[in-house]
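All protein chains but one are shown in place.
Order of writing sets the chain letters: A, B and C. Residues in each chain are counted from 1.
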């Protein structure tokens, strides 16, 4: 694509500003109220029509939706921090995210570009050398942090919107700019996939920042683990820790044993695995035998068999641990991701597009090996591939010295403009008017 | 004491109402803003002078004071729920509790009666048969519950104030009505003891509700465990649970191991012991290796040697567990209670007073055995005994089917009036004008 | 009793020699083949008739009898180390111990004196300062050690036999010298009690060495814990630890979790408790998922309720742990001891007897408090008390710097003669001919 009509420096500035305000007020799955409102600001500024609220989501169950009380708190906070109250009203119930729609008016393929926008539940470092601290845009929300670079994905999407809108005359077909909520925990993809908007998508692609150095693009990144997410709950009986401790059934100890032994589930020959007990919260007060405990866990596997093995063992362990302390146990499945395969045709297009992109120094095809990461994008890939569409996923190196989710994770903001241009070049190849 | 001038039925009604509103809005250690404000309402109504705020507390460290953010929340809540804003202002910083002062104007002993007023950190049952549910005065504060009967102690104190004020002409010396905050966690006693108000107290006593049936009084209850309270903190390193779990140092697993092995600290021949890990909160999000964990624990011992053994082992275990997961570990001591001995002279007076009290069916001297309970009152007992004063503690059976701290704990409200009359009879014996 | 006809120095020498050879070749429960044979040597030398083998044991189940293979090994070892092969033959099947019978021919009470003779399963220290090392009589049997002083009890019994035989003309009635096997683990007492020999015993008493200094006798020591002993067994499924670890069901991990959480069973308000997992043996080889695990445990309680609570929780924990690793679990109860009360009449006689004994410097009645120790003697006490007989137990201080079962435990051999003389004085009071 020809970027000669674009003021790339101004764009970089728009993207940087957008990324920083998003970084400063991170919002996690189903609560991206301000985040979505700010994206809509930009779409309106650029003159791009959009859908949001219930229009972009499933009528069915949305995985891992928070309770009403937490959502309430997030509505208020979003408005206090600058979200448009009317838009927040329309997103109530956690219907976050927005899809911008670029109609060229010319026949051609329907292409979807997906940008995920939620943050992770984690604490950003207070290290003064960490750039967000140095330059004053570190997270202001306790235990929320853009530690996986979705603030960058968001800003890349904004850049893509800016460029494509100004080059619409060179394109045909339709382009969807999918700003997806709830990627973490594998929650939002399934809901958007079931919205009815992806039934006739021909091409879908997404990218992810991380790693180093600047200028590397990895094509066809598909080694995603299959994953399942669980919320576990243990119910015991309280008692006075001094006067009659024997009355209690200790839910904290049941959960602590479950946590350790879940991490000790055997490796399997059926493929690599991952397992995490991300949070454990138990007990009510110091001198009361703890009667409740909650844990958020997940398992991953290279193969369905490996993932199923982990899930089965996780529940066996939790049930046994509950039994040890005569506690009741129950669980909920709150997220799922399957594996996926990138289409070779789109991998080639990624490579071609990257080659045309100024600043790209190296293009590497992803190895056949797999990492432990899961990616909610796989749900959208499946949606598109099941009716014959094509899908791919690529990595945009962002000069990141620390791994994703590390409390020092950060990006080189030059990846914002570069990333947008790779996306636009892909669109140019797919939706460019063939003369 | 002669109660002929008292409308006992009306008093029972005042006490029941007071107990129920306190029960409905429970406040825990250092946050008894509304509770204190309501007691002051009554003292003013009865015409009893009082001291509160910084006047009744130490200038030094107060154990286990919550953070400013939590206190802020409690100020607001108290005012919303009916506390006097001016009084809350004066209690800011957690200076809760109040001491009513009955000056007879006649020479005589200085007697202190102590009533503790804080709730426990626990969840009240939702069983519809539980009377506070049935009659609509169950706790409205999440995870706060008057499960140890301090709402009853508070109402007994109100009853004592009511009676003594109207019988002041039959008494000599001074009587202090000590409404103490923060008994749970052994926090408030030390602070009031150091306020300067107890230097010349001749007699001090307190009572505790619980057990059954109605009408039993147990004198000289002194089998208190020596206790120490700890906050433990583990710091690890976060990491992406899928992509690079090996980067993490798992603070949740360090804490879970510490919790289990702290509970497994050996029994000792140096006396009975207790140990509890009351709460464990760890991790930030499901797919992040947990990098932080916090635990609230306590140990108790029949003897100083037993308690010291438990404390030493607790720290060893926590340090070893931190080392297993290469986490940093630190702790804070947030509460302490020592043992105490009831003075035989006051035990006798308790017995005599109980005998005079209508409704008392049986008076039992406490055995020499000890239970596991600790009692912050021991700090005040020591304060008074160290300059030659006398102290005792007694139990007021309250028809309670469940043990203290159980989520079904409740009292038969007839214990309120009965309890007040036992207290007043003791004062009558000690401070009665000898003719 | 008048000891003027006894060469006390020679006696001390006999006892010391006997104690040392017993110490050097310790034998544990049901394998006291050489030990019994050496006692019989002495009884024969002194001319005292005796019963042994099946004649002194129950026809029913004997708790914790070892397997045939282990018994075989012990038969051989005993003979190699000097046991009489004919006697060993008669004890085959683990029928160890012997009862010497002193018939005076004169009417009078039947009195039983009990001396336990088994060692503990423990490793004696190699500290060169430990006297058995210094003087060359330390244990030659791996993991067997007279760390509870039963070698001394044995030698005290020999001394009593020596003295009483020579003073038989001053006595009336019958005296049984009960050399009991299997005190540790609470195994032998029950078997001897059911032998039919204790149905008409009027008085029974026993003593125990330990503590310091020399010359103290503690009368009426009855603070025994109630106890139950368990063997736990976990069965899993093996698998190759590298090639297919997921095939395995890990019995070692089930047992390890059971062990830790059994130690973490809550303290109880029903009385002090003890719990121990004494041994854990699991797995077959380094690179095989461990498919078997065995544990030897015990619980103790001050009250029956406390002991029952511990036993119930122990089984719950073990079952839950087995479930966590999908292992089969089974258990066997291998020992039991109940509490007991010393008869005041016999306590008085102990005191009187101790007063007459040269070398006794202080006589202390046992406190009402209880220690955590259990004592298999309680079974014999009950047997005698249930038909109206009297029983007591006393402590013989032995200048022991280390507690019983410590790897440095040792006794001052002067306690051997002194102990014998206290026993004989008691017999003198009970069975002395009243003129």
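One rule holds in what follows: a contact is a pair of C-beta atoms (placed from the backbone, for glycine too) under 8 Å apart; a residue touches a chain by one contact, two chains touch by 3 or more.
Nothing here was measured: the structure is a model prediction, and the numbers come from that model.
Student: According to the contact rule at the top, which chains on display are touched by the left-out chain?
Tutor: A, B, C
Student: Considering the complete complex, identify which of B:9, B:69 or B:246 is in touch with the unshown chain.
Tutor: Here the residue in touch with the unshown chain is B:246.
Student: From the list C:274, C:383 or C:421, pick the residue that touches the absent chain.
Tutor: Hidden-chain contact among the options goes to C:274.
Student: Looking at C:62, C:270 or C:296, which makes contact with the chain not pictured?
Tutor: From the options C:62, C:270 or C:296, the contact with the absent chain belongs to C:296.
Student: Taking the full complex into account, find the residue in C:241, C:315 or C:429 that is in contact with the omitted chain.
Tutor: C:241
Student: With respect to the chain omitted from the figure, which of C:143, C:304 or C:330 is a touching residue?
Tutor: Looking across C:143, C:304 or C:330, the contact with the absent chain belongs to C:143.
Student: Determine and list the subunit A residues touching the chain excluded from the picture.
Tutor: 260-261, 263-264, 266-267, 269, 272-275, 371-372
Student: Residues on subunit B that touch the omitted chain in the whole complex?
Tutor: Contacting residues on subunit B, toward the hidden partner: 243-246, 248, 250, 253, 257, 261, 264, 266-270, 289, 309, 316-317, 319-326.
Student: For subunit C, which residues lie in contact with the unshown chain of the complex?
Tutor: Its contact residues with the unshown chain are 28, 120-123, 143, 147-148, 184-185, 225, 227, 229, 237-245, 247, 250, 252-253, 255-257, 259-260, 263, 274, 276-293, 296-298, 300, 371-374, 403-407.
Methods note: only the chains that are shown with their structure count from here on.
Student: Once you draw an edge for every pair of touching chains, what topology comes out, line, ring, star, complete or other?
Tutor: Its topology is that of a complete graph.
Student: Just how far, in Å, is the C-alpha centre of subunit C from the one of subunit A?
Tutor: Between these chains, centre-to-centre, one finds 67 Å.
Student: Counting only residues that touch at least two other chains, what does the list for subunit C look like?
Tutor: Within subunit C, residues 261, 264, 266-267, 269 contact more than one other chain.
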